[in-house]
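Note that one protein chain is taken out, while the other chains of the complex remain in position.
Now for chain A:
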């Protein structure tokens, strides 16, 4: 089956996994193998080389931001430069959302990184190319979270007072 993007992988320079999203079916075992293989290759590549590697008949496009490598696996015949920009697009959206995003934001908020990715890509295809639209729907979701939090803290205050 044709997917534009087979999986998304975020790995740190130390080889630690920060986010994985699989659009094509892979078993848990295959996933570990893919991550091991790819991080072995990508982390050892020099800085001036291509941002693409050919891998098992697919192509993996990666880009390094500070200490984090963003990788996307695509079909061999796809447009690599475009995918490089999809990665950058994602990073820019993360940057807007977190405000100067750093790796630590993604470590502790990986689920938020997932929510954002879900607004950007769906079933391995780019569904939205406007940063603003993505930001808008994410903030709408977050407002709900805020509302829930306020509710929770007011309840906790009541309980705290009751138990005094």
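What we mean here is this: a contact is a pair of C-beta atoms (placed from the backbone, for glycine too) under 8 Å apart; a residue touches a chain by one contact, two chains touch by 3 or more; residues count from 1.
Criterion: contacts and distances are computed from a predicted model.
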The complex's invisible chain, by UniProt name, from "Cytochrome c assembly protein domain-containing protein", "Importin subunit alpha", "AP complex subunit beta" or "AP-4 complex subunit epsilon": "AP-4 complex subunit epsilon"
Hidden partner chain, residues of chain A it touches: 1-2, 4, 13-14, 16-17, 19-21, 25, 28, 31-32, 35, 46-57, 64-68, 79-82, 84-86, 88-89, 91-92, 94-96, 99-105, 107-111, 114-115, 118, 122-123, 125-133, 135, 137, 140-141, 144-145, 148-149, 152-153, 155-156, 159-160, 162-163
